[in-house]
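Here it is, the structure in full.
Removed from the display is one protein chain of the complex; every other protein chain stays in position.
Letters are used for the chains, namely A and B, taken in the order the chains are written, and counting of residues starts over at 1 for each.
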């Protein structure tokens, strides 16, 4: 197992390197430059040129890439000019917020999705199945940002049950209940689509598995129905559900961009959008590499979980 | 045609199709509808609420008619979504097919590239692409298509890899076809349905993504309306004039939902397994719906099947798998049930403990008595308690009948612990003992194996051990040796025979092989078309088969030491049980058949020990 994990980690290196190249090239292709962004209305060609020189952007692309890569490998992600602080500090801080949001949403969508899918499969064609199918369909058909906007309107502005935005109350906050209150709406809005996708998949995976011979074997042994469903069938269905969880984790991470904007969540998604708009090259590059590394790492975890669950996978 | 019929049988899909159809109709009718110009502003008349005079849905922040903008916007968004899906599907599938077909290094490089794209948060990739290309709906379309290419590439590659190793591709290659031709004429047609399914499920997603980009202001250019930009522009007035947000929001919802419903329908209709309606969850117990009165207990045997009728109800069709079958078995006795596949022998066996997959299976008549108690009328809990404890099964093909993710020891322990309160330690000891009793070497270490780590023979022994776990009174063995080679088969038969003698087990042994019957069984029943056509003691039937079918079936078996004898396959196919002929089911394949054979029901005649269902028997029975 250890060597398997190591192997997977090593194989992630070229992927991450490729990502650094892609993000670097894309950022280089984007018109507009940081100097213009910094100078705002006062960006005369002369000022821009001087500032670009100060920022080291006058060097050739390849040189800049290797300087950046080299610095990054030593842990120096550079300094964000739009925030005037080290990129790494900002990313770590923001990443924390995103992990809380996306992590909660991921837990919600995994638990609710699988639960809904299993119930739906267990009560196939029953009322619960139809109700779940319907709700899930609505869930995957609503743009998350629209849902978020509507939630703010209803729960925060009209009913005043929950705070509108942010991660902690500005005063008196900072504790867990406070975080939970702020987290409810964004996490739910973020989880809705993924919950729907996972529920649909879990349902069909369960139905697929329930038709397998080994389920009949379990029943022939006299195993109770509950254990057949939640032991034998669910465990086998997880083999096809887990990879989808991995993919959905990526979507949740990406989708957090919209949610972070709508709910003013201080996360990395919003930071990256701002950074792209401000042409904050180092921040975008560092942030994307971080997010991608997180995604790759998570996928390795998924594969490891998969291999732990399914002994047939050669490790 | 069948596709459409299947599609509309799904009521939700039909609903989706209707909603989407209506939207499309409205959108296509734009040129003839009396709509106001969507771009003419009238700032004095802004934020008019819905259902006002002249503005059915009200006006937006510049006083433009919302209904008109909504329809124009819908047209644009739909077009963009579909077009983006087409582009992504085309490029993604091409990449996927190339990677899957060529394999090796090409595959590796392409798929690593795809991995990289997937690791890049899609919305940021789209954002960066739009930032690089400049705003505009066309660029948003390109971005959305680009970020979805990996999805198609991965899906299609998976399928292509499976196909590329198949014979017809090798054949095409040997025939000297070029790569391009093989891909276009051999591979593409085979992956096309997958592409269509993937597309139908992603169009909705693409529309959402495009709306997302437009929402961020990177989509259509003013004054042009698309649903996302309408939503984005309306957002600043969300609190004061929510209708301007709700109108496009609801439209996006309707479109995406109807596309999803329709996409599900298309997937279901194209998927052959779903098409048969087979993807339903089997219940814990076969449905019993007896049309006729329950036959009275005649006191035969330990396990007594009386006039059993089991059917499969698929759509409007009824497959009569088991028709009026009566069998019984005494302690220490082995009853053979023999027939071709499709004869109803397995269904008979599974009906005993209510294990026929249901739906579609339904027991429609008869009784199954264990020690006189009708199991078909028993409630689930009492049935469950007898399963594996009193009546145990051994199934064919233990690779699929053992749970692939549990160690065999755990599966054995579970069989014990389901019925008896036994500590894990004792259960484990019992499991080892069971494995030893079926002559598995190194049983102590073998219990830690997963099924896939064992050979076929070993797995079958595990299956037998599992059946023996609770010392049952009856074992129903459903072709337990079919998947095994002859030597292993002989060992297993010997094992079962020993157990029968040692433990006084009653065995119902289901097979299509007379050779096996000869070795093990005391009595035999021959099934054809869901009916018993002949029954009697093994020696009687082997020596003097009375039914032509029995005779022909026996002729199919090579006899050990019998020298060169002609193996005669039975011409024709077993009958389709949804459409049984009124007379003898074997008549169409029978050389001796006369008109009389095809006219009416033929009774099973003879004694309890020897009976045949034939008006032209090979041998008169006593």
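Note that a contact is a pair of C-beta atoms (placed from the backbone, for glycine too) under 8 Å apart; a residue touches a chain by one contact, two chains touch by 3 or more.
Convention: contacts and distances are computed from a predicted model.
S.K.: Match the chain absent from this complex view to the correct UniProt protein name in "FAD:protein FMN transferase", "ABC transporter substrate-binding protein", "Cytochrome c-type biogenesis protein" or "Succinate dehydrogenase/fumarate reductase iron-sulfur subunit".
M.R.: "ABC transporter substrate-binding protein"
S.K.: Sort by label and list the shown chains the missing chain touches.
M.R.: A, B
S.K.: Which of these, A:76, A:178, A:208 or A:225, touches the one chain of the complex that we don't see?
M.R.: Answer from the full complex: A:178 touches the omitted chain.
S.K.: Taking the entire complex into account, which one of A:23, A:149 or A:257 touches the absent chain?
M.R.: Hidden-chain contact among the options goes to A:149.
S.K.: For the chain left off this view, which of A:13, A:107 or A:157 is in contact with it?
M.R.: A:157
S.K.: Check the options A:8, A:216, A:232 or A:278 and report the residue that touches the missing chain.
M.R.: The one listed residue touching the chain not shown is A:278.
S.K.: In the whole complex, not just what's shown, which of B:134, B:178 or B:582 touches the removed chain?
M.R.: Of the candidates B:134, B:178 or B:582, B:134 is in touch with the missing chain.
S.K.: For chain B, which positions touch the chain that isn't shown here?
M.R.: 39-41, 43-44, 46-47, 61-63, 131, 134-136, 217-218, 221-223, 233, 235-241
S.K.: Footprint of the hidden chain on chain A, which residues?
M.R.: Interface residues of chain A facing the absent chain: 31-33, 36-47, 51, 54-55, 79, 81-85, 90, 93-94, 97, 149, 152-153, 156-157, 159-175, 177-178, 180-181, 184, 261-264, 266, 270-271, 274, 277-279.
Going forward, only the chains that are shown with their structure count from here on.
S.K.: Taking each chain's centre as its mean C-alpha position, how far apart are chain A and chain B in Å?
M.R.: 33
S.K.: Under the touch definition given earlier, write down the residues of chain A that touch chain B in their complex.
M.R.: For this pair, the touching residues of chain A are 14-16, 18-19, 22-23, 26-27, 29-31, 121-122, 124-125, 133, 137-138, 140-143, 145-146, 149-150, 153, 157, 204, 206-208, 210-225, 228, 232, 235-236, 239, 250-251, 253-255, 257-258, 261, 269, 272-273, 276-277, 284, 288, 291-292, 295-296, 299, 309-312.
S.K.: Using the touch definition up top, name the residues of chain B that touch chain A in the complex.
M.R.: 12, 112-113, 115-125, 127-129, 131-132, 134, 204, 208, 211-212, 215-216, 228, 231, 235, 238-239, 242, 245, 249, 252-253, 256-257, 260-261, 278-282, 284, 350, 353, 355, 357, 380, 384-389, 392-393, 395, 397, 400-406, 414-415, 418-419, 450, 452-453, 466, 469
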